[in-house]
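Missing here is one protein chain; the remaining ones are kept as they sit in the complex.
Coming up: chain A.
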């Protein structure tokens, strides 16, 4: 019973997210709640609206979850330090957006992180020219399984976890199926 009453340690959270399955979502929510006091601090420190800090914090938590799931977070620093750094960068994005009077939206940087400059800039420009609304609508026309697989991928679930969830024999099968869905989407987008 003690387990259910004590506050989750960072290791509990990391293991809970990594273990996947139905418990993963519970640990993700616990991670959000554990450090959400940072929202208030960030709003004060960066002189941004608390509402803006709040969405930047949600974005930072999603990034952390993905990094934990994919193994990019290796535990070299404390989870809070790691989160703080990512959240700080997101708040800087908010300040930049405010300077240009735009609304908060995701940055491409997280997704394109492995790509070095100057290739990254080229890819960013190509993405900006694409029709996001069209793609968003096309995603909803894919089969349910394709939608789920692509959704899990964007959430940072590994192919191993997807294989388990969708009953595939191996992570490779889950990857191949997911990439076929991507090809199908590309075909629809090009029409």
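Definition applied: a residue touches a chain if its C-beta (ideal position, glycine included) is under 8 Å from a C-beta of that chain, and two chains touch if they have at least 3 such contacts; residues count from 1.
Here is the rule we go by: contacts and distances are computed from a predicted model.
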Worksheet entry | Chain excluded from display, named as in UniProt, from "Serine/threonine protein phosphatase", "Tetratricopeptide repeat protein", "Cytochrome c biogenesis protein" or "Heme exporter protein C" | "Tetratricopeptide repeat protein"
Item to complete: Could I get the residues of chain A that touch the absent chain, sorted low to high?
Response: 29, 32-33, 36-37, 39-40, 43, 49-52, 54-55, 58-59, 61-62, 70, 72, 101-106, 108, 110-112, 114-116, 118-119, 122-123, 126-127, 130, 132, 135-137, 139, 150-151, 153-155, 175-176, 179-180, 182-183, 185-186, 189
